[in-house]
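With one protein chain removed, the remaining protein chains of the complex are shown where they sit.
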Amino acid sequence: MLTYTLRRLLIAIPTLLFISFVIFMLLDLAPGDPLADQPLTIPPEVREKMRTALGLDQPAGVRYVLWLKQFFWTEPLHTFDVLFGTSFAEGGQRIISWQFRSPAMDVIWQRLPQTLWVVGLAYVVGVIIALPIGIISAYKQYSWFDQIGTFVSMIGFSVPTFFTGVVLIIVFAVNLHWFPSIYDTTLKVNDWASFWKQVRQMIMPVTVLALFNASQISRFMRASMLDNLGQDYVRTARAKGMSEKVVVLKHVLRNSLIPVVTVIALGIPTIFGGAIITEQVFKVNGLGQLLITAIYANDLPMVQTLTFIFAALTVLFNLIADVLYGVLDPRIRYD
Amino acid sequence: MLDRPAPAARRKLVEVKGLKMYFPITAGILRRKVGDVKAVDDVSFDIYEGETLGLVGESGCGKSTCGRVILRLYDPTAGSIRIDGTDITETDSETLRKLRPAMQMVFQDPQASLNPRMTVAAIIGEPLDEHSRLSKAEKLNRIYELMDAVGLNRNFANRYPHEFSGGQRQRIGIARALALNPKFIVCDEPIAALDVSIQAQVVNLLEDLQDRMNLTYLFISHDLSMVRHIADRVAVMYLGRIVELAPRDALYERPMHPYTQALLSAVPEPDPEIETVRKRIILTGDVPSPANPPKGCNFCTRCPKVMDICRAVKPPFREVEPGRYTACHLYEDTTTAGRTGAPEAFTSTQQGV
Amino acid sequence: ERGADGHVNIIYWQAPSILNPYLSSGTKDIESASLVIEPLGRYDEKGNLVPYLAEEIPTVGNGGVSEDLTSITWKLKSGLLWSDGSPVTSADVVFTAEYCMHPEGGCAQLAKFDGVDKVEAMDDLTVKVTFKEPKPNPYGPFMGGQSPILQKAQFENCLGAKAPECTDANFGPIGTGPFHVVEFKPNDVIQMEANPNYRDPAKPAFATLTFKGGGDAAAAGRAVLETGEFDYAWNLQLAPDVLAGMAAAGKGEALSAFGTLVERIEMNMTDPSPDLPEGERATAKHPHPFLSDLRVRKALSMAIDRNLLVEVGYGQAGRPTCNLVPAPELYASDNTDCIAQDVEGAKALLEEAGWTDTDGDGVRDKDGKKLHILYQTSTNAVRQDFQALIKQWWSEIGVETELKNIDASVYFGGDPGSPDTFQKFYADVEMYANNFDGTDPEPYLGQYGCDKAPTPEKQWQGENINRYCDPAYDELLAELGRTGDLEKRGEIAKRLNDMLTKDSYTVVALVDRGRVSARSNTLGGVILNTWDSELWNAADWYRMK
Amino acid sequence: MPDGAAPVLDVKDLKTVFRTRGGEVHAVNSVSFDLRPGELLGVVGESGSGKSVTMMSLIGLLPTPPADVRGGTVMFEGIDLLNCSEAELRSVRGARIGFIFQDPMTSLNPVFTVGFQLMEPLRKHMGLGKRDARVRARELLELVGIPDAERRLDDYPHQFSGGMRQRVMIAIALACDPKVLIADEPTTALDVTIQAQILELVKDLRQKLGMAIVWITHDLGVIAGIADRVIVMYGGQIVEQAPVRELFGNPRHPYTRALLRTVPSVRGSRTAKLNVIEGQPPIQKAEPAACAFRGRCAHAMPRCAQENPQRRMVGPGHDIACFWDPGMQEWQDD
Partner (left out) sequence: MTDLPAAKVDAALRPPRNQWWDVWDQFKTHKGALIGLIIFALILFGVALGPFLWGIDPTYVDPNPVQMLKLRNQGPSLAHPFGTDQLGRDMLARVMAGGKVSIAVGLTAMLLSLFLGTLIGVLAGFFRRLDGILMSATDLFLSLPLLPLLLLMVTLFREPLSQRFGTEAGIFLLIVFAIGVTSWMQTARIVRGEVLALKEREYVLAARSIGTPSRRMVLRHVLPNVMSPIMVSATLGIANAIITESALSFLGLGFPPDFPTWGRILFDAVDQMQLYPLRVILPGVAISLTVLSVNYIGDGLRDALDPRIRGR
């Protein structure tokens, strides 16, 4: 398993390189143009000049290698510089976003906190409510709790967030004036008042996202619990006089976690990918909004960088999930 | 049974040489390997065509593992296995699959080895699906035959494993193994969960089949009386190694290895009058673990006749009398050891019968 | 008094990504930047030129523009200070030109400097721009939100290829405008403060300003009109009834004004058939099988009810038009023939052209070919409504229409690799909107010159989308370029406009689209301007008590 | 054992039915027996005769549905286990009634270490701390003869051999020194030496704690060695009940007799063919209205098909459910 993990980590390097290459080619081949959002009034010659200024006249291969160098060499050096006040990265060209004409990583760092706050919290909340709902639904299959849970989670999943989000805004921001409809990313929490403000502006986006996440995870949790509740070892646990809580929450739960861990692990990188629609609806302007605007603007360096970070996280969390499988179920062997 | 030709004259169907099967011991979240469980540790024996080799031994000594490796259900750590002349230690899975109908297994744990989502008919019919081209009706017929043979009511054909009693499940497993008329069957405690009448029925069936089709069995069991009934030769395992291998009658009459002696003395008798007064050899001492076997003889920690040499040198597994093999320092010198080895303890229990 | 009115919130549903209009000419970028950096002069809400940093607008009359139209001389106001306290001089203006005209800079406003020979500082406050040839409209450089003055000191090291590396400068240019940048989060939010060195000591009334970006038009409208969280929302492209519904909440009002933006249908004069070999498809080599017939184009236009389109799609923010150049008055043709829908006339016209429904399936045909039109546009709710309506009308006159919508970033993306760009025009008709900068339509009309047609050889670049080609038009265009007299120019422009619209129906104008923005009831001083940045007079905004 | 002592466990008229697609299956039909303190009650019988189901019904461990315990009472320490609260039941299970299941592989939770599963009841019922529980768990493993117990505590069930798993089950059941131990074929997977060791252990516990035991097994040898009293089940019913010597010496029910004849011996002469009871047991789709064994019985008579024989006393502590009366006939003869 240790060797397995190490091997997987080693394999991850060429995998990621390959992924980055595929992403690059994909972005390059996909139709679209970084100047698409510039007004039609700009004459073609000027456009051509602007394109050249972006480096678009270089062949794709050269740009890819340049990106690799920037991402794996200049950017880490730069981070090092920032942390330790050195100046190794001096003169090295960082990854420059075409939209902002500024280092892509800086913007990403800037966006990270609000994304983590909103999307991350929503995810945590989603998981926290999904697990008990799934467990209780399975334990009391077809009880009213289960039926309502099923109903709500199915609605939660089938009604898109662009709809639920707007409904919440209309009800709670427009009609009741409880929460702001627009998220203030400049708010700094330094006292209770601002904390309360922060909480208020987070409630709606977090609710929408959490509902969506929870519906999905709770369904998997429920299904998996149902599979295991009928097993013989449950009988043994009961025969030992264990309380139902222990029986369900320890014995059955642990056996049921594999699909749930998979889903959760798959979801964590998406936190860093942001929640495109919800961010848009509530104007959170996190990484999701960054990605989508970059895609619309065909800001290749930004998209490439974001996507690659996302890819790396995906690979990492899937590996973590794999390791967790081994922890959860000792029978699983990888060697 | 004496009406059969002497084993030596017959063809060897299964040849096992230097077989080892180690399971890794791991630790920590990342499960680093920290050692090996030597479940089967350098085992060699042959099984002749048409004979039944009984395999007995302490629980956890590696019998099941041994049976499974022989059928290549595990990949052995070392050693070689030849079945019917083909070396199956290294063959690829497709060739192996083709060989499967000839070698089958009855699993020890009936509940775990039956797919909970298949009906009995489907379970028993599976090997037929795989390796025969019977029509639907023929297949059904065969399934019914098999169910009759193991004493399962035909009406159970549509039931699922969890709806059965332990013994009934065991019979499903037996029927499945018999479905393809294999040449060689590893029976891993096939009768343990059955009541005596059905045990008898199954054993009779196995013997019948053997007579009719010249089947070969590796019969793993704790039930020494049943082994005595069915086996031609008996191998006794202790902690991953075979400590004694002998023709059945010879072994039951005059066990050589101290462990075999202890084992036989412990068999209970279905008669309260005898049972309550019978004497046994009670083994004392530490039971070593297969992860960390003693340096010398594996049995040295509990052997009532332990000598100094036992603690230092592993006794070789050798033929001490024609057809009798044992791994014990007591029989270093074949002739004298044979005499001195005849234990009083054993004779005393014999008297009880 | 400066800063007396506290804080003001502005929301743009497109978020600004940079505050340097020379590196991006997205409206959001230009308008947000206009709060900070200013040009020498701007257009007011009527399209008149008003001086900003300049003392006055140079004209031939006041001698600022040379008689031969080859140079223009600007004089800066005296005593102007940058927000960091340093004086504004002509060197800054010269530098700005240098910055944009640098061959490696990829300046987005290069067109503004089209034909500029040199820019020189005559003295500390005087700048002279010399053109290579007579320039009837010399107000390209330093005029309007697209061409503000940068501070030389700040951008000195950002010339050419280094332009993008100056992140701090691009995100926080030092300017002369009413506000200066405190924090810029690209594509998200900008925090500004009143410029302490603003030339009018009483302005701006607001001490701080938040410029939020992102979301969609509905959300922006809601934030101003319904929840009152924001004071000003830009460009609310919403269905009229939705907007009316929001305004009913009583927190603010929607403002509208008209400019030159015209939603139009372009008729493909070339054959877009996929059967043609790549490289010849949609090129002048193969004229369109039926759209090259004027009668068909005209019939298609006649079938459309522009009033209804306006009613459905724009309400108070639109008006029906038949012209490519709807404003300013000087250049706008009075052509209104097309406004009334004439289905019968359209049918007759098609009959006349030989298109009849021979097989009775409701679709006209001729020589075995059906009158089947592929009608494409970008994805946008109003446009899809238009498509549905127009499809219905066309089906009334026996024309079968297949609709297609394409994501705007692809459609307008100009990627030669994509079959779906509006330049490639792999469709029979397509719909989009376009306008021109400032008040002079010359370059705009110039787009329809024969040589401007996109072709595979030019990587499909080019502005003559419908591949209209008429030597007479090109000739008239050349004449316009030589004419300095405004009246004359107006005449010619109107002629050109009519050639494209009512004479040929290659450009079928539909709606003159106005701009709708919203302000809260407490925000005073807002004057909606479609000729320049909407925030052009933010210095005059104040809080109504 | 004192005959007169009040029974610790008193089962009356227990009935259990399974609902299946093919209709109901009557697995346990009016089973009554009692268990006195310190007594070891052996249960033998045909495979599928309802031994396991009876025992699991007692303490409510059958999944309901599909099982349905239709009636009867199970008195244990003054409460009726069939009609008491879950909480009461929980405090009984594991603590005062230990249970050993038949399928050791599936009965152990595959994802927890053996040590954890062993310590669980210790911590819950005996209130031991983590460390004490572990010490005790190790003792228990050693007690059931698992070598290298300390390390083995951290192993998972799949790393154990079949017999070892069974021993773990035994250890779990014994963990809290229960008053009553119900052991469902606890030693089938064990070799005779270990079996002997376990039997010693059980005897010991009986002596020390007065533990009463129900021991289901197919190994008549074991029954002979340790049981005080034996009940024989067939077709979901108890067909014979007798003290152990009486049963082996003077079996009265035709099934019991047939059963005893089928056993091979390790020491006696070796027969060529083992005896079997011809035929198959019936499937009970309704409450029995006739003798379940009659199809295979050598002594069947017309009456057997008409009514179901009730249990009747035929000697001290000896009852059978059969119409046939062998009288003093020597039983080996029939």
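Assorted remarks:
Chains here go by letter, A, B, C and D, matching the order in which they are written, and residues are numbered from 1 within each.
By our rule, a residue touches a chain if its C-beta (ideal position, glycine included) is under 8 Å from a C-beta of that chain, and two chains touch if they have at least 3 such contacts.
Please read all numbers here as calculations on a predicted model, not as lab measurements.
Note on the chain not shown: across the whole complex it touches A, B, C, D.
Residue D:K285 is the one among D:K130, D:K285 or D:R303 that touches the chain not shown.
When the whole complex is considered, the residue among C:D124, C:E402 or C:D451 that touches the unshown chain is C:E402. From the options C:E133, C:D241, C:D337 or C:D451, the residue with contact to the unseen chain in the full assembly is C:D241.
Of the listed positions B:P127, B:G240 or B:P268, the one in contact with the omitted chain in the full complex is B:P127. Among C:L276, C:V343, C:C450 or C:L476, the one in contact with the hidden chain is C:V343. Remark: the residues of subunit B touching the chain excluded from display are 68, 71, 73, 93-94, 96-101, 104-105, 107, 109, 112-119, 121-122, 125-127, 129-131, 140, 143, 148, 153-155, 157-158, 160, 162, 173, 176, 180.
Although one chain is hidden here, its contacts on subunit C can still be listed: residues 218, 238-239, 241-242, 245, 274, 305, 307-308, 311-312, 341, 343, 378-379, 381, 384-385, 387-389, 391-393, 396, 402-407, 410-411, 417-420. Of the residues in subunit A, those that touch the hidden partner chain are 11, 15, 18-19, 22-23, 26-27, 29-32, 142, 147, 150-151, 154-155, 157-160, 162-163, 166-167, 170, 216, 219-220, 222-224, 226-227, 230, 258-259, 261-263, 266, 269, 291-292, 295, 303, 307-308, 310-311, 314-315, 318, 321, 325, 329, 331-334.
One rule holds for everything that comes next: only the chains that are shown with their structure count from here on.
Across A-D and A-B, the chain pair carrying more C-beta contacts is A-D. Centroids built from CA atoms put subunit D at 90 Å from subunit C. Separating the centre of subunit A from that of subunit B, both taken as means of CA atoms, is a distance of 55 Å. Centroid to centroid, with C-alpha atoms defining each point, subunit A and subunit C lie 37 Å apart.
For subunit B, the set of residues that touch two or more other chains comprises 111. The part of subunit D that touches subunit B in the complex is made up of residues 18, 20-22, 25, 44-53, 102-106, 145-148, 151-152, 159-164, 166-167, 184-185, 188-196, 199, 218-225, 244-245, 248-249, 258-260, 262-268, 270-277, 280-281, 283. Residues 230-233, 235-244, 246, 250-251, 254-255, 328-331 of subunit A are the ones that touch subunit D when the two sit in their complex. Of all residues in subunit C, only 11, 15, 17-18, 20, 23-27, 103-108, 110-111, 114, 161, 163-165, 167, 170-171, 183, 185-189, 191, 210, 212-216, 218-219, 222-223, 226-227, 229-230, 249, 408-410, 412-415, 417-418, 420-421, 432, 434-437, 443-444, 458, 461-463 touch subunit A in the complex they form.
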